[in-house]
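Attaching a single structure in structure tokens format; questions to follow.
As you look at this complex, bear in mind that one protein chain is not there, while each of the others sits in place.
Coming up: chain A.
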Amino acid sequence: MRVLLIEDDPMIGRGLVEALGREGMAVDWVRDGTEGAEAVATGGHALVLLDLGLPDVDGLDLLKAARKAGNRIPLLVITARDGVDDRIAGLDIGADDYLVKPFETRELIARMRAVQRRQAGIAQALIDVGEISLDLASHIMTYRRVAATLPAREFALMQALLQRPGAILSRGQLEERLYGWGEEVESNAVDVLIHSIRKRFDKEVVRNVRGAGWMVLKDRP
């Protein structure tokens, strides 16, 4: 995979070139916005890493211009700005993801892969959250290198949890997703399903929050 890195800080630039190189990516590194815009326009990269605080051009302007010109290249913003407004601006203008400095390299690489998968249209077929991935077509779930095909109810429960990663779903909310109207719900149905899922993988795959409900972690710990 060939990646375009637009970053003015030499230490971050060198470090990322090395880190991404180790992951088997070829990195073209440019240090200012003018060169960056040219490189984006030239094309040939699978993904762009864009720093917003460039010396000559505001990264957001560069992104805006590229999107306006119809360039749909996957683009991940890395920046020191984290104001809510900056975040919204970044995504509205057409960044595919947004990572605030400082970040761990593995987090960056995970996000880059996710952006790429989304771009490739795999997103509809695969939910990928933290350490869990769930194939919506085959109902195969993978967690910490253990894979298993889920029965229908367990699949529905996991799908409900994975659609809102990092959020707690109450028993009522889960039952709503699992059962149609008028369908008899056994009082411990959710517990039984969760117990079964945990048995297949690990206790930590679905977290119970006392008094509130269940959740899956959003980020890889």
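Here, contacts are C-beta pairs under 8 Å (C-beta built on N, C-alpha and C of every residue); 3 or more make two chains touch, one makes a residue touch a chain; residues count from 1.
The definition used in the following text is that contacts and distances are computed from a predicted model.
*Asks:* Which of the following names does UniProt give to the chain that is not shown: "Carbohydrate ABC transporter membrane protein 2 (CUT1 family)", "histidine kinase", "NADH-quinone oxidoreductase subunit N" or "Raffinose/stachyose/melibiose transport system permease protein"?
*Replies:* "histidine kinase"
*Asks:* In the complete assembly, which of A:3, A:16 or A:30 touches the absent chain?
*Replies:* A:16
*Asks:* Which residue from A:64, A:81 or A:153 sits in contact with the chain not drawn here?
*Replies:* The one listed residue touching the chain not shown is A:81.
*Asks:* Just the residue numbers, please: which parts of chain A touch the chain that's not shown?
*Replies:* 9, 11-12, 15-16, 18-19, 22, 53, 78, 80-84, 100-106, 166-168, 204, 207, 209-213, 215, 217, 221
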